[in-house]
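Only a single protein chain was left out; the remaining protein chains are all shown in position.
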Amino acid sequence: MRYLFLSLLMVLSLPLGSLAGYREEFEREFLSKPWAGEQMEEDACIACHVAEKMDPKFRNIPQSWKMSIHYQHNVSCHHCHGGDPKDAEMSMSRERGFVGTPKYAEVPEFCGKCHVGILKNYLESGHGKALKSTGKGPNCVTCHGSHKDEQYIKKAHIDIINERLCSKCHSYERAKIMKQTLFLTEKKMGALDEGFSRLKAEGVYIEEEEKALFNIQAEFRTLFHTVDVSLVKERTDEFVKKLEPIEMKVKNTFHELRFRRNFSAFLMLLFAGMGIVVFVLSRPPRE
Amino acid sequence: MKRRNFLRILLGLLGTTTVVTFGYPLVKFLAPPEGESKTRKLVVKKSEIPLGESKGFTFNNTPVIVINRPDKGFIALSKVCTHLGCLVTYERGRKILLCPCHAGVYDIEGNVVSGPPPKPLQKFPVRVEGENVVIG
Partner (left out) sequence: MGVGRKIRDWFEVRIGLDDFANVQFREFRVPRNVNVFHTLGLVTVVAYMIQVITGILLLVYYVPHPDFAFKSVQEIMNTVSFGWLLRQMHVVGSSLMVIVVFLHMASVFFMGGYRKPREMTWAVGGLMFLITLVFCLSGYLLPWTQLSYWATTVVTSIPTAFPFIGDFISRVLRGGEYVTGITLGRFFALHVSILPLIFLFLMVLHIFFVKRTGLSTPPFGVSSGQQNPWTAYRRETHPDGYPFYPYFVRKEIFMGMLYLTVMFFFITFFPTLFLPEEANTPADPLRTPSQIRPEWYFLAPYQMLKLIPNKFIGITLQLILVAVFLLWPFLDTKKEPNILKRPVLKTVFFLALIILAVLTIWGNYR
């Protein structure tokens, strides 16, 4: 009787799951308690900008932003535009630092609140000087886009330099030379990025090297914003040299992973061999 | 019984190989690492860094900045920003360390003042011995 009861218990407990809402109940009970750590923040900016009442041209902004690299790094509306995201009434208040949409010529300082190094180089460049003196010229949004018109800011890459974009004010020739100068270094950095992903997939944690690469990438791309081809040419070697130790480390790590695999395979074969020998030995001897 | 003897010898050989294959890593695992445990010390002359100024060095493959703080003496901080790895620069006027990539700001103790960095800058032990400042 006892095991009958037991088996009935087990079998009957399954249909109980057919009651709707079990998944939500579990998630609610287990995962969204305050101890889970992550607080679902009330973001007043997003709350209004996705509402039905909002003007369509503003309503698409949160969606575009969610595709961007800023979103991936937890950079939110108030980080750039100011205001108070926790308080709907003060979300667009000047008192809380709200600056609204920057004017065309003020965009570099707007982005430069965080991207300090790039702003410095940009202002010294031909592009920056043109913008500041004539009010015409490329600002950050010209090349990198924004969350307007269903665009979004992607991770920077060399193909931002292209004929369509760079021939708006002058011939593409100069931009082409710049792109060629950048090309080799960018390619090496891309290869390293890929090497890092492969290493991560194999379980190796390489934070120090990732940081070093990020620093070199950032320095290199900041340098580009001077749009000074001779300067970039001059310093390209310096950057390639800086990349070398990281490349070496990545190569060595792959080498090490191969060694580990061979070593454990060898041990596996040893044990398998001993198992087979013992098995054969353990058969009753023919009397 | 020749086969059984052969098998016995084979087993012995495999067993010995296994023991050695584990023994060697075991010894290397427990042995102290060669040379790396010797933290090389960086010695800098006090006169190289006037009051309020700073100087950059490389220590243990990390870029390091040594600041001669006006009130608290020397401090050695890693220049690697704890956000994504860019190198910070010392702004003497504002007495801060600024990261040019995303405007992370640290005070001259290395603590985060504003911006995205999650942790303070790594600090290195500093001793003043006579005319020298010894880091590490």
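The first chain written gets the first letter, and so on, giving A and B; residue counts start at 1 in each chain.
Convention: a residue touches a chain if its C-beta (ideal position, glycine included) is under 8 Å from a C-beta of that chain, and two chains touch if they have at least 3 such contacts.
Only a predicted model underlies this, so the values are computations on that prediction, with no experimental measurement involved.
Among A:Ser133, A:Ser230 or A:Ser282, only A:Ser282 touches the chain left out of the display. In the full complex, chain A touches the hidden chain at residues 2-4, 6-7, 9-11, 13-14, 16-17, 19, 21-23, 25-26, 29-31, 33, 35-38, 200-205, 260-261, 263-265, 267-268, 271-272, 274-275, 278-279, 281-282.
For chain B, the residues touching the chain absent from view are 25-26, 28-31, 33.
Operating definition for what follows: only the chains that are shown with their structure count from here on.
Chain A and chain B have Cα centroids separated by 26 Å. Residues 4, 7-8, 10-11, 14-15, 17-18, 21, 80, 84-87, 98-103, 115-116 of chain B are the ones that touch chain A when the two sit in their complex.
On the side of chain A, the complex with chain B involves touching residues 73, 113-118, 120, 210-215, 218-219, 222, 266-267, 270-271, 273-274, 277-278, 280-281, 285.
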